[in-house]
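Removed: one protein chain of the complex. Kept in place: all other protein chains.
Chain naming follows the written order as A and B, and within any one chain the residues start at number 1.
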Amino acid sequence: MNFVGKSMGFGRVLRISLIYAALIGLGALFSFPVIWMVSSSLHTLPEVFAQPYQWIPDALQWQNYARAVTILPVPRFLWNTIVITAPVMVATVLSSALVAYGFARFRFPGRDMLFSLCLATMMLPGQVTMIPLYIMFAKLGWVDTYLPLIVPALFGSPFYIFLLRQFFMAIPRDSEEAALIDGASRLRIWWSIILPQARPALATVLIFTFIGTWNDFFGPLLYINSPEKATLTLGLNLMKTQVLGSGVVEWNVLMAASLLVLLPNVILFFLAQKHFIKGISMGASK
Amino acid sequence: MFYSLYLSFTASSLLSPPQWIGVENYRRMFADPIFYRSLGNTAYYALLGVPLGMILSLGLALLLDAKVRGQQVFRTLFFLPSVTNTVALSLLWLWLLNPEFGLINTALEAIGIEGPLWLQSEAWSKPALVLMSLWTVGGQVVICLAALQGVPQELTEAASLDGAGPVKRFFAITLPMISPALLFNLIMGLVGALQVFTQAFVMTGGVQPGSEGGPNQSTLFIVLYIYKKAFQEYDMGYASALAWALFVIITLCTWLAWKFSKSRVHYEGGSA
Partner (left out) sequence: MRKIGLLILSLLMAGCGGRPGDDRTIVYNCAANTDEIAALKPATEKFFARSGIRVKLNPFSGEQKLYAMIAAGQAPDVFYTNNAVRDRLAAEGRLLDLRPFVENDPLWKKLRPEVRTAALSVDGGIYSLGNWTHTNGVYYNRAAFAEAGLAVPSTDWTWEDLRSAAQTLTRDENGDGKPERYGIFIPAHFIEALEQMNHAPVDHDQLFLNLSPEAKEVYAKYLELIEAGIMPDIRRVQALGMQASQMLESGRVAMLVEAVPHPGLIETLTIDWAVAPLPRFGKKEPRYFRSSSGGLSLSASVENPQDAWRTLAWLISEAEPYQPSPVLAGVPFVTAWEEKYPQIEGRGFRAVWELSEQHPGGDPRYFVRFASWSMGPVMTRFQPWLDRLWSGDATIDEVVAAVPEINSGVEQDLERQVKSTAMEPVWREQLRKALAESKTP
């Protein structure tokens, strides 16, 4: 999608305006949930369900945010979430990249078989593997700790192994072969040749891992028992559980809290994508 | 994983020692009309959702790859639904798809079409869920985009100098160069679609036993059925058999996609 010709004049302007029109139109469509969340977080509860919906309420209910913060001990849950997310990100990226490199570059008997097996673990629905896994972690005494949420990341994730393998296979072998002839070890090549070239892919994996872990609801729900060990996403659920059918969900406050939880995702994505574009231009200039 | 294979040959609730019953669970499965119904629902969802998701994500990625100002912001916007909390998203969709007041039907009405009942309609509940899933293609877009960024500019520039138009450049250079990423998206899309669960569970779940799975079980996907068997009826043996049936189906689909791609996916580093 480059335009090399400089004499396109009108055609070029038209093209760029079309691109902008599409970007703005679709962008509005895709940012809709967040706009709606912001809007509904500033309504009173009856207004959230008023028909027709009034996008900007007569009085902005900023106190919903205050209430969200009093209900959710944000600093504590934030810390808990970081304690889980940070090691998971590091472990997932490194271990997945290492395994993926193996699958992308080494020829050994049974490799394809092993790769298939690795992929196969994704194909069995979690519903049936969950209980045996829980029993195993319970036997290890890891329930109500963060270990069941972190340790599996050390073994990489089939999803990212597959993703990175696809990217590694697209990297030309020339510089690698040169380094091999120079006597560099495979691990060294992986670290200093492959990883820098795969920066966009690694950034992708990092972002996905971050979002996946940050927003993971089911894992913490299963393994965390103590309220003070909750993550932000799990904590959100504390706002809507119902006892005896009496619970009235405060959707407006829930939306306010959800936005607070969402914010780091957006910021990180915004920053990281800038980074992986830089990574590209560096890779391209070799 | 293998434990669940073993369980599929047993009558088990996992609370008591499993009782070996051989292929009984599988025999029961082949005679179970609800299994076929859930299979049909899942196939419908995957056949509709996966191609649409692939096309949409590629289109969006191309758009986001265009060299215009403000792309960081646009990329972030397109990714927003993918990072938004499921509960918030589902509430929003319930509201959007509301047959009487929802934005979608109001818009349809404006152009003179009477909108369907969406989630409450047997015919439209699956398309509604596909529509929802299209909104969260952000992940696939990012993967496409990362691949597009990896296409060396020299190549496209060279082709352009050779007089190749944008369409030709796209099919001759860009598409082959990003084909590994597309294969990845295809396979992950398949795996995801065949295991669709959360949306159906949240959006069309019911308060009474038996009412999960939407109007007339039209959104009872296999994994939802597995969930019901395992956690509501404590029938882990049968649930495991269903899961293994799904496993075989997914593996088969993936294998087909893989075989089909062998000749079409281009790996710059050689196909090893």
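Simple rule for what comes next: contacts are C-beta pairs under 8 Å (C-beta built on N, C-alpha and C of every residue); 3 or more make two chains touch, one makes a residue touch a chain.
Every value quoted in this text rests on a predicted model; they were computed, and no experiment measured them.
Of the chains displayed, those contacted by the omitted chain across the entire assembly are A, B. Interface note: of A:71, A:114, A:193 or A:268, the residue touching the hidden chain in the full complex is A:71.
Looking at B:29, B:119 or B:132, the residue that reaches the missing chain in the full complex is B:119.
Of A:26, A:42, A:207 or A:234, it is A:234 that touches the chain left out of the display. Seen across the whole complex, the unshown chain contacts subunit B at 11-17, 19, 34, 91, 94-95, 97-102, 117-122, 206-211, 215-217, 228, 230-234. Annotation for subunit A: contacts to the undisplayed chain at residues 45-46, 49-51, 71-72, 83, 87, 90-91, 94-95, 130-131, 134-135, 138-139, 141, 143-147, 150-151, 154, 220-222, 224-227, 229-230, 234, 237-249.
One rule holds for everything that comes next: only the chains that are shown with their structure count from here on.
Rounded to whole angstrom, the centroid-to-centroid distance between subunit A and subunit B, based on C-alpha atoms, equals 17 Å.
The touching residues of subunit B, when paired with subunit A in their complex, are 1, 3-4, 7, 14, 60, 62-68, 70, 72-89, 91-92, 95, 100-101, 135, 138-139, 142-143, 146-150, 152-153, 156-157, 160-161, 166, 177, 180-181, 183-184, 187-188, 191, 195, 197, 222-223, 226-227, 230-231, 236, 239-240, 243-244, 246-247, 250-251, 254, 267-272. Note for the complex: subunit A touches subunit B at residues 1-4, 16, 19-20, 22-23, 26-27, 30-34, 36-37, 51-53, 104-105, 107, 119-125, 127-129, 131-132, 159, 162-163, 166-173, 200-201, 203-204, 207-208, 211, 215, 217, 233, 236, 240, 251, 254-255, 258, 261-262, 265-266, 269-270, 273-274, 276-277, 280, 283-284.
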